[in-house]
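What you see is the complex with one protein chain gone and the rest in place.
On to subunit A.
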Amino acid sequence: MGCVTSKNANKYTPGYEDPVVLASKTIFTVNEVEALYELFKKLSCSIIKDGLIHKEEFQLALFRNSNKKNLFADRVFDLFDIKRNGVIDFGEFVRSLSVFHPNAPESEKIAYAFRLYDLRHTGFIEREELKEMVQALLTESDLVLSDELIDTIVDKTFNQADSKGDGKIDLDEWRDYVKQNPSLIRIMTLPYLKDITMSFPSFIIHSENSETEAI
């Protein structure tokens, strides 16, 4: 199966969904979904030319290094991979990016961030998960702090967020915590999504019959 080029638009990538359907289910317009398809084709054929985004292709796109491991990129990839089959198809790509649009509802962003931080999918953010994320960030930044100090700063934040004091942060506590610290969900907004049709122009001409011609 070769890779999809824009000259071959009647052969779509696996998991392709009609832009009209995706536009109705997400915050994007039909034109924006088509623009995202141009981006998706590029990303999904960078290493393994099967029209699906693999982890290495995701890492290549984010870090210019297909082998660079990063806990947080792994979490994003996992959440984009809605069907949990190890790859990101076009439908998953659009549905996931929708939450990152500046106009997406804040409640969606808050819930998504919660799932990102819930490393082991328990439905809670546990203290160990928070500590693991802090350690990952420190390693990424080439910082070494003593274990006692890491515990101290993790405890400070955790105790603030865990208002019920039951040793874990649930979604309600997380919502309250974000209300007090709105900058915590800044990672959930990508301003670039507003100009996507300009960054990735699509030259698809729609016609009434089933064959779609591309320039």
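Just so we're on the same page, a contact is a pair of C-beta atoms (placed from the backbone, for glycine too) under 8 Å apart; a residue touches a chain by one contact, two chains touch by 3 or more; residues count from 1.
Please note the rule applied: contacts and distances are computed from a predicted model.
K.L.:
One chain isn't displayed here; going by UniProt, is it "CBL-interacting protein kinase 6-like", "Chloride channel protein", "Transcription initiation factor TFIID subunit 13" or "Spermatogenesis-defective protein 39 homolog"?
P.N.:
So the chain that does not appear here would be "CBL-interacting protein kinase 6-like", according to UniProt.
K.L.:
Hey, which of A:A23, A:L43 or A:V94 is the one touching the hidden chain?
P.N.:
Within the whole complex, the residue contacting the unshown chain is A:L43.
K.L.:
Of the residues listed, A:V30, A:I82, A:V134 or A:L171, which one is in contact with the missing chain?
P.N.:
Of the listed residues, the one touching the omitted chain is A:V134.
K.L.:
So that we can see where the missing chain sits, which residues of subunit A does it touch?
P.N.:
39, 43, 61-65, 70-76, 100, 117, 130, 133-134, 136-137, 140-146, 149, 153-154, 156-157, 160-161, 179-184, 186-187, 190, 192-193, 196, 199
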